[in-house]
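Other chains of the complex are left out, but the ones given are in their true place.
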Amino acid sequence: MTVQNALQETRFERGSRALARIDGAGGETVVNALADIAPDFARYLVEFPFGDIYSRPELGLRDREIATIAALAAMGNAAPQLKIHIEAGLNVGLSRVEIVEVMMQMAVYAGFPAALNGLFAAKEVFAEHEIAG
Amino acid sequence: MTVQNALQETRFERGSRALARIDGAGGETVVNALADIAPDFARYLVEFPFGDIYSRPELGLRDREIATIAALAAMGNAAPQLKIHIEAGLNVGLSRVEIVEVMMQMAVYAGFPAALNGLFAAKEVFAEHEIAG
């Protein structure tokens, strides 16, 4: 893509590229699942989190996924999204060991149950990779 | 320190070094504030989070502070600790811009109020640096 095209790209186009790069098929599945109940929200999801926030060059995608995995594990009330972002972390360059370390560290800030549930979510995602790979 | 000394170091000694490196004076202040009410907890605080978790080489301190800042901003119920870790982030190599990006990203996962309160906490810590500097 040329610089000029990038400048002309809409938020939705930029967000779609970011979403595909980060979440892979998982992102597309969520967007499709919204199509019948809240199609505008599917668009907002692409535009704001991915077109606006994740596309900002001030912080790399690997750093952004550390932040997201930590937050979702700490809050502990968004299991499906946590699994998608463990997957996303692998996609943007985090190793399994690094993801496991982030989960362990959450024991300090959100308690051992949050860390355990994060670790078991990671274990599931890693196992799905074995099978798929 | 020689390798042999490092091996002989206790969890408390290792944690004290990590705490001083990460939180600076802020960590010592917290430990001192616990001295009269829960001295054993001051010891656990040095030993487990800092002696066990932060001292693990599998994830760098800059990455660890991204995780902690994200988690504390997202949970939104630990304002004093969030400010200490914004300070800690600066100590271990995060730029102001990067810390601001982490806060902005929390709007996606924990809502705009969590992001705003994180940004205003960062603003306060940055301003204290100006004065101190």
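Order as written gives the chain letters A and B; numbering starts at 1 within each chain.
The criterion applied here is as follows: a contact is a pair of C-beta atoms (placed from the backbone, for glycine too) under 8 Å apart; a residue touches a chain by one contact, two chains touch by 3 or more.
Everything numeric in this text was worked out from a predicted model, so none of it was measured.
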Q: Please report the number of identical subunits in the complete assembly described by this file, where 2 are shown.
A: 6
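Here is the rule we go by: only the chains that are shown with their structure count from here on.
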Q: Give me the rotation angle that lays the C-alpha atoms of chain A onto its copy chain B, rounded to the nearest 5 degrees.
A: 180
Q | Chain centre separation in whole Å, for chain B relative to chain A (CA means) | A | 24
(Q) Under the definition above, what is the set of chain B residues touching chain A in their complex? (A) 48-49, 53-54, 56, 58-59, 63-64, 66-75, 78, 81, 97-98, 100-102, 104-110
